[in-house]
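Removed from the display is one protein chain of the complex; every other protein chain stays in position.
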């Protein structure tokens, strides 16, 4: 976590500097049955990422020799301050849910060599147990680790050939401008105040997979965009390191 | 956990005697925002119970002076050994989900003095994070504790008058006959083998709220029914004690 | 219909003793096309049960050599005092409907030898034309007779091998405690007043298939549960006799 | 039932002449609770028509001083030779169902003086218990009688002012050309063979409310259209007489 | 466009005589990709008709050697004066939409020799861009031309054998009685005032495919029905000529 002299003087409500991540925890093996599973926490945001490995691919992909990776994102009704209706009860999935599910799936596929995966499917379920901002970026960051575990499982079980299936790692972080200052990894209380809100997904080697910036209040200038990108790239580099460390140790499992 | 001499000779796959509960844990305060929240575990079964308190009641109950308590049960897609489709994606709620949600709601309402609650609504969301049998009984047992916490919150905040809102506690357990032996609190591996399967909901004082017995294989005789009821009543007495102990201490919260 | 001396002094609004069934009628062959069809009446409750026989089984059961029996329950919008919305118009099936459909299916399957049925499917449609309490128990009782007729049709037509497909008969009845007295076969006016409500499904030989008891008001004691079970077992024995008599005669058909 | 000499020589499978209706029965009071109810039979076609009277009108009509009459048509799954899926299970209403519901509603409204009805709503539920052709025409014919009974109920109860609410009666019949011969009131076996199929709704005084003719095979000529209209007008005159007779007697009720 | 002396004295709001069509335009080739496409205009009513040709037929028709033609009708939300909700957003298709889609499909199939079409499917999408009365009749009239183009495409590409697939042309028009005068091709302002409203579909040779007449206010007499049919037949003859002329020239395409 690098920081410039000028920004260090600003302290956030939770005591962080503008360019600092919240405490990030990645607990592998949180579920007993899933081929890969991670409880990822970005501060108070908690997302359970479960990777389900199944031999075979959807019909439209059969015979291609290529695998498929997809994701579904959802939020428990009381993950937020105020209870939300269940999408299963309303009978349809909201636009936001669809959008985030698609983003997670695209982000993961960007680092998967589908030919090396072979005709196997991995579904990543990212369920937000508690939401305090950055749920989609936490989900991507945790889902990558669960995906890596599920691929390793597939190789151990002989469903996937040995060799690299993942071409790189992938992590994501949110950035935003608050009272004129670009800040990294926004909790909910900052997110609602941000003038500009951006989610950035990068590879472990620092290249971009997704850049999604939105002016919440006033439009933003190119210089602001540039400083947000700088901040995000530094943040995802930190996350990539945390992912590597998590994967380097034995899975701790539930009640770690 | 009482046990008769004759049954002690049978040992189950997990080392329990037929009349023994699995390890039961009740972690209060697992969520930061919910007015009551409990992570309840019956062995490997883990259910997150969140109680949401809102002032006011549904339209059909307005002006009655009475409150309302309801519940929604759901299962994460990878709570089970094989991933299940999300009900939100399928666009409708399955019969089993409906049935269990209704059972939880009825069971809780049986111990709520709705007049004492006043025109307030408490929704209990019971989301199964991991399923290893007995998810509905764990949900009822945990939801009772979350409900008690939400009522206490309502009284602290002045939404509910001081005084008893709960007329008793409520807990539930499953029982079944396996290879001719009645057994308490079945994990999934036993549940699928049970000839008869029964879920029993009782009050803390040992009276019945619900009795649901189903012949899975052969029909069952009156004597078998009686022995299952005996076993269940002893089991829910144990659970009532565990609930009392959980409520008697300070909430441990997440990472307890 | 046996009755104890002590109970005889209580007379119900419709003149029955506590342990007496309402007038039960079973009219076979009410539909021209269905392989089995019964209009079953428990007093003013009228349920049309149609059994549809089709060769073949659902995909998940193909090649098993075993048949499948399932049921769908529904209520006409004006079966009740106040018109209810159609589930087809609301676009989803309610929890109660699901629950009862599942109960009927389970109850019938408990007496079907699916291997003897062979790879054939029988669907029981139980549509409530008029509801005056006990619709689910009337449905089970009538559906059994329609099922028996559909199996006989399958054997006559050569789809099913000769020999016993049904291992026993099945009938159901409701019981409840009203003003402290256990009573059999509750019409709507009694059902809404019952402190405890129980539906019991038994075989013709008096063993239990389902026991579902619910405390509507106060929790119930073991002694009450026992007396309700006694009453129900006597009631279903009566129903089993009425079923046997209906099956022993030529189908009367519509306008019997 | 008039008939011309030339046509009398043709006899239909069920023994009728081309211009003869099937046996038509109208049983009033088939349901205990509905404000009007009719079991109408055109041969083997049986439709249960229930009229539900409620004070008040839909929001868009409030304050207009005018009432509202609408209809919902549906078919039980086993009304037909082959079981059909329930629309509630499929989660949506088919085009045919919608179309017929709208036709019934329009036909009835054509004879209702909505100002005389006052701000009251009558819903006609027409549920086909058994289908053998002509279900929509039987439904209209029966629903008119149930509607008349529900209006009379509203007047007896003081919800509707005394005086004529119905400006005329309404009845409907199907006609079709089979092997070149125009025929009245087609059962299913004739309906599938008809080259042209027409449903005609008229008032008791013989004027047209709806004319719906469809070329099933070859297009039809003006002369054919004319002869079908002649046949239909004679048929609905017969039906109007049967309706008058049904309304002139005391309701027979169920088990008439 | 013929007109009788007596009617010429009545002039409509848009200057037409009662028996005159609005200006009708048929623009072929409005879309680049569709196998047939027509923008059809009846005055201000504009419907885009796209014919999609695909080899193969639905499963229930496979192996029959016969093709299939079907249609889907819809309206853009702001085709009308007041914005309507999207059916995709409401999650279900309205009765009117279903009814018109079915009418268009039936009308087109009446002139298709499905055996000559071979096992190919043509779907006609008729989307109303602007609605000013007569959208269904414009849709049928335009869809016929798009269908003819799609069949010609199928023959050029070798999917369909050379030779007549269409047995005749098909066109449709609305007629109605306004202030006692039968009028042809009603715009919205006349449609809402019509006492009787009729849609007539005929072949190019003047025979009937569909006749759908509805009394909007008072029931109509046989003489009125006859005069409406006369008017409609003359109108569809005009439309058949316009269709022939459109098909006789090179497609003009978009920005004609």
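As written, the chains take the letters A, B, C, D and E, and residue 1 is the first residue of each chain.
By definition in this document, contacts are C-beta pairs under 8 Å (C-beta built on N, C-alpha and C of every residue); 3 or more make two chains touch, one makes a residue touch a chain.
Keep in mind it's a predicted model, so treat the numbers as computed, not measured.
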item	value
In the full complex, displayed partners of the excluded chain	A, E
Of E:50, E:100 or E:211, the residue in touch with the unshown chain	E:50
Sole residue of A:24, A:209 or A:246 that reaches the chain not shown, by the stated touch rule	A:209
Sole contact to the chain not displayed, among E:129, E:152, E:218 or E:242	E:129
Interface with the unshown chain - residue positions in chain A	92-96, 98-99, 101-102, 106, 110, 168, 198, 202-203, 205, 207-215, 218-222, 225, 229, 233
Hidden partner interface residues of chain E, rising order	31-34, 37, 44, 48, 50, 52, 54, 72, 74, 76-81, 83, 86-89, 91-93, 97, 123, 125, 127, 129-130, 132
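Note that only the chains that are shown with their structure count from here on.
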item	value
Shared interface numbering between chain C and chain B [over half = same, under half = different]	same
Farthest-lying chain, centroid of Cα atoms versus that of chain A	D
Multi-chain contact residues (two or more partners), chain B	91-93
Every chain pair in contact, whichever chains are involved	A-B, B-C, C-D, D-E
